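All protein chains but one are shown in place.
Just so it is clear, A, B and C label the chains in written order, and each chain counts residues from 1 on its own.
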Amino acid sequence: MKARVFVTLKNGVLDPQGKAIGHALNGLGFESVGEVRQGKVIDLDLSETDAAKAKASLKEMCEKLLANTVIEKYEIEIR
Amino acid sequence: MKARVFVTLKNGVLDPQGKAIGHALNGLGFESVGEVRQGKVIDLDLSETDAAKAKASLKEMCEKLLANTVIEKYEIEIR
Amino acid sequence: MKSAVIVFPASNCDRDAATALEEMTGKKAAMVWHQDSELPDVDLVVLPGGFSYGDYLRCGAMANQSKIMGAIKAHAAKGGAVLGICNGFQVLTESGLLPGALMRNAGLKFVCKPVSLRVEESQSSFTRKYEKGQTVTFPVAHGEGNYYADDETLNRLDGEGRVMFRYQDNPNGSARDIAGILNQKRNVLGLMPHPERVVDPLTGGTDGRKLFESLIEALS
Partner (left out) sequence: MTKITPELIREHGLSDEEYARIKGLLGRDANLVELGVFSVMWSEHCSYKSTRAHLKKLPTKAPWVIQGPGENAGVIDIGDGDACIFKMESHNHPSFIEPYQGAATGVGGIMRDVFTMGARPIAMMNALRFGEPEHPKTRHLVSGVVSGIGGYGNCMGVPTVGGEVNFHRSYNGNILVNAMCVGLARTDKIFLSAAKGAGNPVVYVGSKTGRDGIHGATMASAEFNEDSEEKRPTVQVGDPFTEKLLLEACLELMATDAIIAIQDMGAAGLTSSSAEMADKGGSGIELDLDKVPQREENMTAYEMLLSERQERMLAVLKPGREAEAEKIFRKWELDFAVIGVTTNTNRFIARHKGEIVADIPVTSLSDAAPVYERPFVKRAPAAGQPAYDSKKPVLDSLAKILAAPDMASRRWIWEQYDHSVMNDTVQPPGGDAAVVRVHGTRKALAITTDVTPRYCRPDPFEGGKQAVAEAWRNLTAVGATPLAVTDNLNYGNPQKPEIMWEIVAGIDGIGEACRALSFPVIGGNCSLYNETNGEGILPTPAIGGVGLIKDVTRQAGIGFKRDGDVIILIGETKGHLGQSVYLREIEGREEGGAPPVDLATEKKHGDFVRGVIEQGRVDTVHDLSDGGLLVAVAEMAIKGNIGADIGQASLADAIPFFFGEDQARYLIAAPFAEAEKIVAEARAAYIPVTELGKTGGSEIILNDKDRVALAKLRAAHEDWFPRFMGREEIPLTN
């Protein structure tokens, strides 16, 4: 099974990278670009075959290692 | 309009960070975890309303700035 | 030799480069703001180390979009010398002036320490004062100095004698221990280690002096 985890900064937390990217894109003439936020995407191969179990275990991975829930939130996608 | 861009390392380009995450997850007892790859996710607010135009412009952003196509590939998602 | 140092937002080895150039050439380097569109009349352009644009997104990616890059490319096309150190090397690969890319260190950590380098070629304006095969010590200070290029490119770099410096003890996972490379026309050098930090015996040694002496001899 393949899973994808998104780890992004919580709303309201300053995202200096996103800000700089947005600024650079505007500078390049992409004027339609408004707010930009950057996060991480983590793709995992899992030997687990039960989707529910996989999801539970991914949640635990996020809480334990992949995200710092003080400033980050995460989304899990089983594909 | 909101768009999401994924920038990930091309297959064949070594991803030490992904490997380290995989290793750490295995170390934490998540034995089901096999290969792990890490990439970037960039969320953009666009004032553009035409999806086709937005997509074309996002492609240009990726080629020009968001991805280094020597090592990275990208996917675009209009949401 | 007349030289210019490019200043990007959050360049931070610009002063070090200027100090070394002044010490070695006796002349002040021109400091050129990234928003300028023209270079002064110089023989050498230095892209200094640092964290241009905070290294956000990718090291060197945003600096590569600066206005001054057009002038730098034109300078290089005319055969003018360009030296990219550390972040400057990253900007040069992003701009396509040098092949390949610099990825995150294999050890995933920033690494600052003196490293031993083999001078692979003395046939260049950057290295003519060194002996081929000589070992020198320059410091590295980077988080993303892991040189990557596909095999074809690597073979070409090797075949054309364009690998100028190789790590003796690879600190970052670089392909084929590459620390610095030349472009095909041999007038653009990019390297991760810092020659400008080794021009004074009190602060790390003098192994970098010959690089500047080479340039002075070649370009004056």
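As a convention for this text, a contact is a pair of C-beta atoms (placed from the backbone, for glycine too) under 8 Å apart; a residue touches a chain by one contact, two chains touch by 3 or more.
None of these values were measured; they are calculated from a predicted model.
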item: Which residue of C:F51, C:F89 or C:F212 touches the chain not shown here; value: C:F51
item: For chain A, the residues touching the chain missing from this view; value: 7, 9-17, 19-20, 23, 38-40, 65-66, 68, 70-71, 73
item: Chain C residues that touch the omitted chain in the full complex; value: 9-10, 12-13, 15-16, 19-20, 49-51, 53-56, 108-113, 139, 141, 143, 194, 196-197, 200, 202-204
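In this text, only the chains that are shown with their structure count from here on.
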item: Interchain centroid distance [CA atoms averaged], chain B/chain C, Å; value: 29
item: Distance from chain C to chain A - Cα centre to Cα centre, in angstrom; value: 34
item: Per-residue overlap in chain C, given as positions that touch at least 2 other chains; value: 57, 62, 65
item: Contacts with 2+ other chains: residues of chain A; value: 21, 24, 28, 38
item: Touching residues on chain B, where the partner in the complex is chain A; value: 6, 8, 18, 21-22, 24-25, 28, 30-48, 54, 57, 60-61, 64-66
item: Residues of chain A defined as touching chain C within the complex; value: 16-17, 20-21, 24, 27-28, 38
item: For the chain C and chain A complex, residues of the former touching the latter; value: 53-54, 56-57, 62, 65
